[in-house]
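Only one protein chain is missing; all other protein chains are in place.
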Amino acid sequence: MTTDTENTIGKREMTINMGPQHPSTHGVLRLELVLDGEIINKVTPFIGYLHRCFEKYAEEVKDYSKVIPYTDRMDYVSAINQEHGYVLGIERMLEIEVPDRVEHIRVIVAELQRIASHLLGIGAFGLDLGAFTPFLYCFTEREKILDIFERTTGARLLYNYMAVGGLMRDVHDDFKKDTTEFVKTFRPKIKELNDLLSYNEIFIKRTANIGVLPEKVAINYAASGPVLRGSGVKWDLRKNDPYSIYDRFDFDIPVGTGEVGTLGDCWDRYIVRVRELEQSLRIIEQAVEAMPDEGDVMEAIPKRIRPKEGELYVRTESPRGELGYYIISDKSANPFRIKARTPSFVHLSMLPAISTGALIADMVSIVGSIDIVLGEVDR
Amino acid sequence: MLNDIKVGWRTFRSIFKGMGITFGHLFSPSVTLQYPEERMELPKGARARLYVNIDDCIGCNLCARACPVNCIDIETVPSTADVDLGVTSTGNPKRFWLTRFNIDMAKCMYCDLCVHPCPTDCIYMVPEYEYSEFDRTNLVYHFSNLKPDMVASVKVKAEIEAEEKLKQKEELARQKAELAKKKAEEQAEEAKPKSDEPAAGDPGKDIKPETKPVSDESDKDESKPETKTEGAEPAADETGKEGIKPETKPESDEPAANDSDKEGIKPEAKPDNSDADSDESSKKENGE
Amino acid sequence: MKNTEELFEYLATHFGEDLFTIEGGDIGEKWITIPAERLKEVAKFLRDDDSLLLDMLMCLSGVHYPDDNELGVTYHTHSTENSHKLTFKVRVSVDNPVVPSLESIWKTADWHEREAYDMFGIIFEGHPNHTRILCPDDWEGYPLRKDYVPQEFYQGITTRE
Partner (left out) sequence: MNLFANITSLPSILLHAAIPLTIILVYALVAIWGERKIAGFIQDRLGPMRVGGFHGWAQSIADLLKLIQKEDIIPTDASKFLFKFAPFMMFAASYAAFAVIPFSSGYIGSNINIGVFYLLAVTSLLTLSIIMAGWASNNKWSLLGGMRSAAQMVSYEVPTIATVLTVIVVTGSLNLMTVTEMQAGNDTLGFLPNWLILQNPFLIVAFIIFFISILAESHRVPFDLPESESELVAGYQTEYSGMRWAMFMLAEYADMLLLSLLGAVLFFGGWNSPFGEFMSGPTWGFFWFMLKGLLLVFVMMWIRWTLPRYRVDQLMHICWSILIPLSFINLVFVALWELIF
């Protein structure tokens, strides 16, 4: 009896592939699970199925402004926030001052996109756990935002709306009316979502005390956004490292408190996203009031973008976390190197750390709670 | 056991609250749009399909250069002196025959980057979203409205014109060279060697007069068909901006497919499906 | 809340003047270049020293400098407590691109280093799972190098027309 057979008999492990076509892995992600019965001993995520060489293309393109449509395609669920980060980086390199009206429109549009992205994250999380209806309620609301975007930018998902130094086109005439009306109708819907899903006992049973991410591990893994805030760290780039005009608005940062389970579990990450919806509404209201009416959105757009030699790391708060662009320019019109540091890539690398010992059903809620988008992971 | 009962009670309460909400939604109106009967009309500025008003196009190629995926393919032939192509609606004089203006809508990603640089605003996006095709080649839209024989004759004329211009230029160059030689001899006689050579920009660089408008985008008013005249840009960025020089493409074998000129308000730029012959597709009312 | 100059001075006092040089382009941030042998030690100090506490490695990116034939890795770190930022780089020659892995100090470096290896061919010694992350494992060449030419075929699929 060689030792080999002994340990195989003792440990009847089964290796299962969850994905890349698995219905609940938010896109093309393959998780190799080593199972002992229902309990997961080891998780190894395999990525790269959606790798479209964003960074290689950014170097091939002849112009900084031609990269913008490609930043949309990284995290296609929150396209505006990807553009916002990139555009702020280039403007900081060219030291361009953007008119106030543009800044306000950018903040409103970014916050609307944050709500739309969170709605998808929350809906998909509920859907993974079997709650089909909240998913569709979230999407009905999301459609209203996409309608506003369609009237303003012309597109529904990938907008290419921001240009370096301004916007591609001005907002449509009753933009303010639509936005305030949306804010008014959306607020009660958050309460309805809470009653239907967030405080539903079965949902709590499925998400509390699961996938606990302690604060130290979160910081060491450079988690950011709702995942970091879910573990109790009060860290939001809009407040801690303010960019654009976020310092003019007052809003607070919801943080996980371990209300139903331990601090940093799936439920905390989820409830942080739900409470962020409310904060985004507050920002939108203040921004819509403070938005100056006159001012041409295209005046500060430079004819040719040729930044001086140097490099810069700009980071913004995308709905999934800290989105950073590391841009190196060598004085020519071609970008020398653009590295996109995307939050989902980092959060997915944490998956093995927080999900060993969980059950298969928990694996689904852990993946749902870190709300990853594979376009952003693979770039 | 007590805790279980408390959890059980909370479970029931949250279940009944949830069921109350869904029961309420049972009677709220549905948001579905029955597609073929009830259609979603896109707002005015929706970016759904590219359309080029070919009469206003001056062949400046700025849109082809701005497109990140290079899905716009333009072939222009300089118009000879005797033909006056008239003026676009925005007052720009037209100096090129547009023998081929294809947009491959299958490659287009609707990023709207081509619409902004156009000096005459002749390329814009039309809110029409029902243009799917069975055959992918049908998605290549041919916007130029010159018939194949017209294209051939224009090209021939352009060739002749180009040779004449070439001859004139060589003559000019020869005269200038003689002048310079004479002057050099005089200076040699005064035994004071002149240090400067003749100014740069010797004319022999470009044989065919490239159809290059002044590349300063903002300069809207006229597009001189001279050879490339650079402003104060240092030569270093030459390659950067001139990457895609739209000089005339090597003669593509298939005759430029013409048709699908679009009159009328509703742009129906329906391409004919085969490149070989170019009869009007059924939707066009103005047959040849 | 220290700005970058004070951080550099603090490091200079601690590690001695000659260890690194402060550089920076016309625009953007300043950074320091640390020789590869002392990288791990300096990084450990950056994270654990209580007046620095750079506990979050924001971004680790590989860069290829074709003109001086070098491969570089840029580390952007910042501290959640005293929220200051520090950028440091390491430069190695192309023919033996070996950089010590900082995976043991900042866990997030694990995947970023694998991506740098996958895209640039920088070898991180001491990395637990040193394989390609985005491209398939048997892909030849390192895509993000400036002189990279894609291979003709990959398992029968033409990858270059």
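Order of writing sets the labels: A, B and C. Residues in every chain begin at 1.
What we mean here is this: a contact is a pair of C-beta atoms (placed from the backbone, for glycine too) under 8 Å apart; a residue touches a chain by one contact, two chains touch by 3 or more.
Since this is a predicted model, take the numbers as computed values, not measurements.
Taking every chain of the complex into account, the absent chain touches A, B. Contact with the undisplayed chain is limited, among A:Ala131, A:Ile284, A:Ile328 or A:Ile354, to A:Ala131.
The omitted chain makes contact with chain A at the following residues, 14, 16, 22-24, 38, 126-133, 136-137, 140, 196-197, 200, 202-203, 205-206, 359-362, 364. Mapped onto chain B, the interface with the missing chain covers residues 4, 8, 15, 18-19, 21-23, 25-32, 34.
Criterion: only the chains that are shown with their structure count from here on.
Chain A and chain B have Cα centroids lying 35 Å from one another.
Chain B and chain C have CA centres that are 42 Å apart. Touching of two or more other chains is recorded for no residue of chain B. Chain C meets chain A in the complex at residues 24-29, 31, 55-59, 61, 63-64, 74, 76, 80, 83, 87, 106-108, 110-111, 119, 132-136, 143-144, 146.
The residues of chain A lying in touch with chain B in their complex are 61-62, 65-66, 68-70, 133, 137, 140, 143, 150-151, 153-155, 158, 160, 168-169, 172, 192, 195-197, 199-202, 303-304, 306, 332-334.
Taken together, the chain B residues at the contact with chain A in this complex read 7, 10-11, 13-15, 17-18, 21-22, 25, 31, 42-47, 66, 68, 109-113, 116, 125, 217-218, 236-237, 240-241, 243.
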